[in-house]
Structure formats: structure tokens, C-alpha cells
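Showing just some of the chains, left in place.
Naming follows writing order (A and B), and every chain is counted from residue 1.
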Amino acid sequence: MPPVRPPRYDAAQPLQFGGALPDPPAYEPSAAVVLPAPLDRTTSYVPGTRNGPRELLAASSQVELWDEEVGGDVHDVGVFTLPEMDLTSGSVDDAVRAVERVGGEILDAGKFLVTLGGEHSITSGLVAAAAKRHPGLTVLQIDAHADLRDSYQSQRHSHACAMRRTLEHAPVVQVAIRNISAEEVDALPGLRTRIFYDWNMRDDPQWIDRAVDALSSTVYITIDLDGIEPGLMPAVGTPEPGGLSWRELTTLLRRTFERKAVVACDVVELCPIPGMASPNFAAARLVYKLLSYKFGLRR
Amino acid sequence: MPPVRPPRYDAAQPLQFGGALPDPPAYEPSAAVVLPAPLDRTTSYVPGTRNGPRELLAASSQVELWDEEVGGDVHDVGVFTLPEMDLTSGSVDDAVRAVERVGGEILDAGKFLVTLGGEHSITSGLVAAAAKRHPGLTVLQIDAHADLRDSYQSQRHSHACAMRRTLEHAPVVQVAIRNISAEEVDALPGLRTRIFYDWNMRDDPQWIDRAVDALSSTVYITIDLDGIEPGLMPAVGTPEPGGLSWRELTTLLRRTFERKAVVACDVVELCPIPGMASPNFAAARLVYKLLSYKFGLRR
């Protein structure tokens, strides 16, 4: 007797990136993998990043697959979306380790990894996985906050320490920074980080090229969405006036992809505002921009 | 060479009913099937039922699996959640036909079917499928609106006509009705429907038993969430003061399950209010009540 199969029909997959694809790709042939990792433990002020990946993926079904900037449609390289990691139990340390292991397996399979947060704390695990496989890797961080505290509220894996932990695995170039503490400034001389402060980086018209120059040939990109101006991206836990315009952001990213080998990215700290779709949509578009630059640009 | 497999990890399944189940069930051995069918075409006034199934399923992960009323946990009968039907293209007629075909296959496999709307228009397709397989079936409708118009705004498959279309397949017992038009009242004598009006049904203390008595031995239940009092359930397209309390609703449902063979249900018209979780949660709890009554009561 044949097995009973579920009925077949046209289905939406609200939690697949670009949910309207007629044929969702399989894991093995896919060149890119989207990993939702909504850690949400220590974010101060406005909670809710736990819902970030779900809302980003729901919005992604409206993103047009053809990108006029790269002049092509990259979705046919295969974009496979994994189910949401369950990071609600255990410590943040456990979560960072889990993300490192999972990210490592994906990189071992030769995929381009885009992780969706959740809190910034996961980045150190992802960079650890990438740096182990790509010696000499550097990190491009787009962020309002330096996140260089050694500990915060007695925790070493708070989002406020995300890049201090990351620096244990690779040097970092930090862009759009406009929130840093005296303690972090004091620690700077001993850290492998180069900061482009939002308030003065634009005084050099070549600042974007200088930021890209500061990276090594192999790059991990981490985008805390509060690096973007809060008019466009109010849906973050600790919004900061200033930050990158969409034009600055995409220019910086395109040049990085044009000149460097980007092996993995993350987009973190989306904290959806109920009833306001536009930030979720912008985050989804940003993820597709990363994919279009990765697979659509001629290097 | 072995195939490349995605990494394994603890995963949340936000769009599986009761998303926190450690082992999501397979289709074949599952006794119950949840079918998300978010048709959203003609609802007047407040749009947004398209997001109903997604939010209901997301909320369902918080529902406790043990039900103190039936004194048991029914999830191990297997509750399989299908992916969301894509009903955005084609006519409402097409959607009703698609739902009828899919629902029919599920019933043919011997499953207990719980469909999640979306608009009420899908009910006639589902009842058609059920009535074809269960001659003599009657429908229990919980609803603020009679939905007996023959057409509305030139459409015969508007949600305002949902039960008129359904009556073409089976007789209906309508409970909690408090919105009906002169045109519908005029048509009543020719229709196989029995109405329990919200404003006076409680004048008979035995009204719940009388409503159950009016059903045949095999029953389909359709719950338009606006049948519930809007204090508890404001997240519907056309809320109406009055309606069933949670106690009345669960008593009516339990008695129906105790005395009748319920073969399928639907829960429709959830229209989530951004930032307000409580209606979504109540709808998820209602679905689990249906499952608990179906599989947990000794008949």
C-alpha cells in the first residue's frame, strides 16, 4: 500500500526567504543559506528582537527578485532557509556555541551564510566559525554602538559586548559608530579595531574606500540594523540619531563585495514595531542586496 | 559520497501548531491536520485576515498541551500542520474549489481537519467536501452574522454569502447571530437553517442543548471568531457587541463533541491587531480546545 501523502497545492512559505518562489530550493544545491537565530536575552530598553527573523522573512516575499543595480536575478543560485534556531533555553554562552557549530557546518558545505538575529551576541560565534575556516579574516561591522565593553550587567555575552568577544577571533572595522562609553574608549589602544565615527567619518570624501581598504581580503560582514539612520530603520532596540543612509549603506556594501571575498554576513537586532511594515521590509531588502552583490556582481 | 544535509539543532517551528513540540509529527500517522487557508479578498471594513493563520500558529506555541477540562494531553494523536495555501491569485471561486479538493483529500485519509481562515468564504468548499463524504451532515455555525445573502457587491462568494453557499451542501444551525439584513430575513423561510439569535437565545436556559439537538449525528463546525464577544475577541473584521462568552462557547462545543460525530472544523476571520497578542492567543487556545474535545473526551 502506498504511503499517505499530504495533498499538493500552491503554497506560500511565509518563513522562506522570498516566500513566493514556486519551487523552494533543496539544501544541497543551494549556494546561499539563511539561518534565523533569534537570540533574545539581554537587550535593554525595548525588547522584541525575538520576532525579528520571522517578520523579516514574512516581508521578504514582497522583495522583487530582479535587482536593477546588478542587472540580474540571483535567486537561481539557490537560497535555502533553515528553520528558526530555538535559543530560548540555556545560557547565552550555550547559544553562541550552538550558532558557531551550526554556522561552521554551513560554511563547511561551501555555502554563503546569512544569519538573521536576534541579538548581536551571536556574531562572535559566527565569526569564530568563519575565522577558523578563513585565517586572516577581518570583520566589517555596521553599527551605532561600538559594543566593545568587556562585560555589561555582569555578563560577558551581552549585546553590549558583542564586538569585544568577536575581537577574540578577528580584527574589526567599525562604521557609523555614535555610541561608545568612556570605558570602551580607554580600552581602544589595546584592541584590533578601527573605528569610523559617524560624526566625522564623512569629513573625508573617500571614507567609504578607506573603510574597505582597512579590511583584509576575506571578510565577514555584521550589520546591526541600528547602524542605519533611524528614520529608515526605527525598529531597533536602541535607536540612535545619525547613521548611514540607504545610499551610503549600499555603496559601502557593494564596494566591499566588489573588492573582497565576503564569506558570510549577519543582519541583527531587528525589533519589529507592531503595525509598521516598512522597517521589516527594508531589512528584507538589505538581505537580498547582500545576495545580489555576492552572486550578481562581476568581480 | 553521502548527500550534504542541513545541520541539525533544536528548532522552533513558528508555523507548526503547538510550535514547541520536540518531534513534529509526520502526515501519515497524524490523526489531525491543520490547514492554513488565508483567503483575503472581499472582507469589508478592516482588512487583514490574510495574517490570521500565521499569527494564530505563532501564538499556538504558548498553549499548554495538557487540558485540565478533559484531563489529558491529546497532542500525541499527531497534529500535522500543512503549509499555508496560496490563494492570492485566481477568483474566489477558484479558491473555494481548491479548498474543497484539498480538504477532501485530507478527509479521505481519515484525518480530523481543522482549517484556519482567512475569510469565511472558504467554508462552503469545506462543507461540500465533508458533506459528500458524510451524507446527512449538518453544520454548526458560530457567528455574529447570518452570512445568508445570495450575493453581495455583485459577488456570490463574498464572506457575506458564506452560509448561503454552504446551505447548498448541508443544513445549518446558526448561533449567536446578531447581524442580519432584511433581504436575508425574507429569504429565511426557504432555507434549511435554524437561527439562535444572540439577543434572545438565552431566554431559554436550555438553549445550548436545544442547539445541539438541532444538529444531525454527523457535524461540521464553522467558527467565525466574531461569534465571540468582542471584549475577548476584538481582532475580527466586523466586530459586533454581544456574542458568546468563553464559557458559553466551550460549553456549546463540548456538548456537541460529546453527543455528535464532528468530522471537521474551521476557525475563520482572525484579523490580528498589531501589538495585541491576546486575541491571537484565544484563537489558538480555541483550536486546541477543538482537538482536546475531539480526542480527549470519552463519548
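Just so we're on the same page, a residue touches a chain if its C-beta (ideal position, glycine included) is under 8 Å from a C-beta of that chain, and two chains touch if they have at least 3 such contacts.
The model shown is predicted, which means the values in this text are computed figures rather than measured ones.
S.K.: How many copies of the one sequence build the whole complex, if 2 are shown?
M.R.: Taking the 2 displayed chains as part of the assembly, the whole thing totals 6 copies.
The rule is short, and it goes like this: only the chains that are shown with their structure count from here on.
S.K.: How many angstrom lie between the CA centroids of subunit A and subunit B, rounded to a whole number?
M.R.: Subunit A and subunit B have C-alpha centres separated by 39 Å.
S.K.: Given the complex with subunit A, which residues does subunit B contribute to the contact?
M.R.: Subunit B reaches subunit A through residues 3-7, 9-15, 20, 27-28, 33, 54, 58, 80, 82-86, 88, 98, 101-102, 105-106, 109, 274-276.
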